[in-house]
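With one protein chain held back, the other chains of the complex are shown just where they sit.
Order of writing sets the chain letters: A and B. Residues in each chain are counted from 1.
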């Protein structure tokens, strides 16, 4: 009889009662918001990889007759002062904007994770010194740090991406380190140690897998902020030189026609917002997934 | 530890952060590019015709002909006397250039912060207190949206609607409160987005605390419980973020002031980077570090007032 009683569900006092519950199977159905986010991300990824499939026209083609047309059939996002189709320019700009973003996130992720992992796992004096440095970097607002790096490196999409990536290193390092320290101090890691498990086995079997979730969450979140940072820097004029249809400079180009042609700034801006929202939604989904497991 | 010892330690830490920010920017700005003098002469252009004599003269003037460590110590020494060098653009001392522009930015940032605090408190409280699940979801979906909007884009859209179409506010300039409204709103949105998320989360988790049940079991109305018991406890976590939030607001001023063509530190920074005015960029970064440590020191003083569990001086611990 005893073991039957044992198989009754776990204790979750204080108040939420758990009468016998059927074995929990998490539903695989995705929330509609998440589906939309994934569609948006897949679409812009498609733009970046195969722009001519989505917009066969030439993004730099000047059609004098079609100057400053409002959005409508033929030109869903309208045209600019030279008669270029804005939708086409946005699609062809995706490759520049997204590769810069991806590079920035990659730099932040790889360098930051390594620093954080090492700092958290080695601990002691080393940890103190590294974390002090990270604190200093965090004391300088990210945008300002990126601007300082751009000043030193010079202008261009690649350099902007580098700058945004480097300025994200500290945040990644801090998060990974906190998580490594949390996992390292957990009872199950100590239990592994008591069982005689070597430290590097503990690292790759317990610490890494359990710290991976938060890293992915942050990476997705950082994707959104990197899109914003990259486009902000190119809006300020530090990105690719003029004819390139980078998203931030598209918005910047429209400034001179604010009073007459709202679509020049509004349309590319909406695309940026959609991408950031989608990345954040994905981050939230990953976070929830990680916590329910 | 004595009060003096504690204060000395805190001040030492603050000085360390400013020094480290100075050193980091020195490393980035003076060591990273191949030759800062060429960078300065080129001003980011393609220009091939650099006069070797002019370069040498400039090099000597900035001390770039000396070993790096000497350069660093010279600059650090000057910085300690309040001299961060001269701007490349107009030859004025960096410190006076920044100090002249600071009040405009301070007013803008303070207004934006005030708007953000009020809006986020109201939004977060409403989201936590409402009994309707739908309303809560709607309110809580606002901050992620606010955080996703590029602030330069938001500024342009506000200009379009409120300046050009409706004509309520001037599009540019620094005169009168009317010119402050649109930039402050633009700058407040990302800050409010972050604050609302943090506040809603911490107010929500405070509502789950057992002491809230004690308060409700006394027969207090929910609104009283919220104001008297929850808000103060829930605000404590935001205090740790205040320095970062203020720093980001200042950085946001770069974009906002550029969009609205306002005079201020932000616009100054934008043009400094544009013309690769290295001393001025370094000055702005050091300023941001100073703001950070000052705000943190202020927060340290406020902490024990808000949370009695934190003794003003950690007794023997």
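Rule of thumb we're sticking to: contacts are C-beta pairs under 8 Å (C-beta built on N, C-alpha and C of every residue); 3 or more make two chains touch, one makes a residue touch a chain.
Just so it is clear, contacts and distances are computed from a predicted model.
**Q** What is the missing chain called in its UniProt entry, if the choices are "Dihydroxyacetone kinase subunit L", "ABC transporter ATP-binding protein", "Ubiquinol-cytochrome c reductase iron-sulfur subunit" or "Ferredoxin-type protein NapG"?
**A** According to UniProt, the chain not displayed is called "ABC transporter ATP-binding protein".
**Q** Can you list the shown chains that the absent chain is in touch with?
**A** If we consider the entire complex, the absent chain touches A, B.
**Q** Which one touches the absent chain: B:214, B:240 or B:261?
**A** B:214
**Q** Touching the hidden chain in the full complex, which residues of chain A are there? Just list them.
**A** Touch set of chain A with respect to the missing chain: 2-3, 5-21, 23-24, 27, 186-198, 201, 205-206, 209-210, 293.
**Q** In terms of residues, what is the contact footprint of the unshown chain on chain B?
**A** 209-211, 213-222, 228-229, 232-233, 236, 306-309, 316-317
Methods note: only the chains that are shown with their structure count from here on.
**Q** Taking the mean of the C-alpha atoms as each chain's centre, how many Å separate chain A from chain B?
**A** From the centre of chain A to the centre of chain B is 22 Å.
**Q** Of all residues in chain A, which touch chain B in the complex?
**A** Per the touch definition, chain A meets chain B at residues 132-133, 135-145, 147-155, 224, 228, 231-232, 235-238, 248, 251-252, 254-255, 258-259, 262, 265-266, 269, 272-273, 276-277, 280-281.
**Q** List the residues on chain B that touch chain A in their complex, please.
**A** Going by the criterion above, the answer is residues 16-17, 20-21, 24-25, 28-29, 32-33, 39, 44, 144-145, 147-153, 156-157, 159-160, 164, 243-244, 247-248, 250-252, 254-255, 258-259, 269-270, 272-274, 276-278, 281-282, 284-285, 288-289, 292-293.
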